[in-house]
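One protein chain omitted, others in place.
Note that the chains take the letters A, B and C in the order they are written out, and that residue 1 is the start of every chain.
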Amino acid sequence: MVSFERVGLRYGLGPEILRDISFSLAPGSLHFLTGASGAGKSSLLSLLYLARKPSRGTVKLFGEDVTAIARRDLPPLRRQIGVVFQDFRLLDHLPVIDNVALPLRVQGIADSQVREHAAELLAWVGLGDHLNALPPTLSGGQKQRVAIARAVIGRPRLLIADEPTGNVDDRIAVRLMRLFDELNRLGTTIVIATHNMQLVQESRHPELRLDGGALYQTRKGAA
Amino acid sequence: MVSFERVGLRYGLGPEILRDISFSLAPGSLHFLTGASGAGKSSLLSLLYLARKPSRGTVKLFGEDVTAIARRDLPPLRRQIGVVFQDFRLLDHLPVIDNVALPLRVQGIADSQVREHAAELLAWVGLGDHLNALPPTLSGGQKQRVAIARAVIGRPRLLIADEPTGNVDDRIAVRLMRLFDELNRLGTTIVIATHNMQLVQESRHPELRLDGGALYQTRKGAA
Amino acid sequence: MKGPGAELKGSELGLERDRERRWIAGVIGTLSLLAALALGLALALSSAGSKWRADFEGIATIEIPATPDPARQAQQLRDVLDILRLDPAIETAQALPRERAEALLAPWLGAENVRALPLPTLVDARLKKGVVFDAGALESTIKTAAPGAQVDDHARWLGGFLAVARAAGIVAVVVVIAVGIAAAGAVGFATRAGLAMHREAVDILHLVGAEDRYIARQFARAALRLAFVGSAIGTGAGAGVLAGAYMLATATGALAFPLPTLDPLGWTILAAVPLAATLVAAISAYATVMRALARIV
Partner (left out) sequence: MKGPGAELKGSELGLERDRERRWIAGVIGTLSLLAALALGLALALSSAGSKWRADFEGIATIEIPATPDPARQAQQLRDVLDILRLDPAIETAQALPRERAEALLAPWLGAENVRALPLPTLVDARLKKGVVFDAGALESTIKTAAPGAQVDDHARWLGGFLAVARAAGIVAVVVVIAVGIAAAGAVGFATRAGLAMHREAVDILHLVGAEDRYIARQFARAALRLAFVGSAIGTGAGAGVLAGAYMLATATGALAFPLPTLDPLGWTILAAVPLAATLVAAISAYATVMRALARIV
């Protein structure tokens, strides 16, 4: 599903943020990605969701070497990946429902179908009565849930979430984890970066820990 | 220091987010503000840092009724308030050190003094080696610490933090809480909105809880 | 707040709400106005050229200088007419009545005085079509009969005028091409500015799987809309100026230039200006976005 081979990443002429990272994720697995602030979690995830290419090494996704892929072949790959960004990245001038519908819209799927589906998903994350709100009028936790709905609407094979419980209280955090679990059971491979150690410890899923640019696979477990 | 009298807040023609809120904060106190996502924490704080006026009721700050204040008298009041926003609100095109220096700069204080002070503060929050980085190149937790440094550089009498530990791990969360405690001991009145119930429970400071638009003062305590 | 279904298809970037880029409509409008005026002027000159050529091509004028002796001058005229009748290139020849010359001088000398004056005689000769006419050779021959006589086949000034009209046509084409390049450049600039402004939204679209052309289409559509409005107004203003100039010219009778108000080809060419401008803008925006996006990951 996902495999990194001796991957290194640096920004510009800076030091290597990630050094010699090798790991692979089995289809249908769920992993937590942990590490101190600035350890490189978001950076590693950005390699996974194809926002940048590694400085060295190989990243394989769904069996394809994405470091060698042509630009025009990226969109179909990206459509199989759902992402919840740490800073949400919603389009402020579009109503919530259109933000959620975006991944289907850009594929040219008919509006009527898309909106119904988006409305269902928003109800599912508890925002059924905010369909037409604009993102700037939402609370932090509400935005986060819109971001999650957008990430899953395309039924991605790989779901990536960066700190998805950072802005919600424990009750919602637990609910979101159950939601991720459910998607995982339906076959989606999931990677969740988080600071919430309680969440990690209470879960049966394995943890990948970043420290000093290296990746440690602790609790080789259930997946 | 701060007192709310029968304060109500609605956005546009929507329902009242806050209803009949009355409370007061003693000088030198530290309060947590809790509540579910969407309960109105950020909204209440925005009344405190003078970003909006309540729909009804009276808000007094430092003894002045800010609901009746003239526009031109706001800046001096705002300079006595430091804010850490939930979404950081850094200026992306300015280096970190200039972002931190901003509150002093807009008061016309000489650059030389300001920069030294900003550099010290950044070292104090653990970003001494990122003085000239631009915010988009920082990790989530790093941005949050820049936002905190900016909030305290003006030695505010009132410090308001919205989810200041949302993007950092427990180790840094504890360090930040110690930092707030320290500022509080030096006399700063502090209000922290948070979902981190562990943080609240481990602290000796009182909690204000928002629920259904009403405010409940639990654990009337130390302050 | 907008209701569901209230937004336009393909408005994810919200480009249509950018007031900052509306100046491009003004630029395209001004350029269209320029293009319309250049084209209109060139068409006017070319149509005037055809008319003047029809009027003056095929006519030569012979001037026999004034002499104090009217009888001698009359004899010279008869000799010249004889020569002209024998010339194979000349169809007909006819002396202009003396009144034409008198009318020219009357304001200077008083009509009464002029009547007593010796005046030059003018002869109009209609040339045969398709036969080469050599004004120089004819002049030499005529000078034997009437010393100092001159032959003017209008070729010099008509040729000069036609050269000017041709040059104006070339200038108009150059202006239209320059205007097209300037419009494409301005739209390219505005599009790059728009890309920079919406960089974040473009990133989001990419990350949710949008193809470059999906994004480029939105910019092309926005440019198309602005360019169409601008160029329609600009071309309309240009056509208005041309029509106004025509009316002024006919009203005062000051200009001999027939303006191409009723030339259907001319109006078609003018009407094509906004369409061309719109097309140029849309293509420029599309190409700019595709090129810019190819440079990012």
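Operating definition for what follows: a residue touches a chain if its C-beta (ideal position, glycine included) is under 8 Å from a C-beta of that chain, and two chains touch if they have at least 3 such contacts.
Only a predicted model underlies this, so the values are computations on that prediction, with no experimental measurement involved.
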Partners of the unshown chain among those that are drawn: B, C
Of the listed residues C:M197, C:A237 or C:L279, which contacts the missing chain in the full complex? C:M197
Pick out which of B:G35, B:G141, B:G154 or B:G213 touches the chain that's been left out of the picture. B:G154
Tell me which residue among C:P118, C:G160, C:G185 or C:G244 touches the hidden chain in the full complex. C:P118
Selected residue (touches chain absent from view) among B:A26, B:A68, B:V106 or B:A214: B:V106
Looking at B:R10, B:R56 or B:R79, which residue reaches the missing chain? B:R79
Hidden-chain contact residue, picked from the options C:G14, C:P65 or C:G180: C:P65
Counting contacts across the full complex, list the positions on chain B that touch the omitted chain. 49-53, 71-72, 74-76, 78-79, 83, 89, 91, 93-95, 97-98, 102-103, 105-107, 111, 115, 131-134, 150, 154
Please output the residues of chain C touching the missing chain, sorted low to high. 19-21, 23, 27, 65-68, 104-105, 108-110, 113, 116-120, 148, 189, 192-194, 196-197
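To be clear about the criterion, only the chains that are shown with their structure count from here on.
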By Cα-centroid distance to the whole-protein Cα centroid, the innermost chain is A
With chain centres defined as mean CA positions, report which chain is farthest from chain C. B
Distance between the centres, which are taken as Cα means, of chain C and chain A, whole angstrom: 63
Round to the nearest whole Å and give the separation of the Cα centres of chain B and chain C. 69
Here the gap between chain A and chain B, centre to centre from mean Cα coordinates and rounded to Å, is 29
Check: chain B positions touching at least 2 other chains come out as none
Could you say which residues in chain C touch two or more other chains, in rising order? none
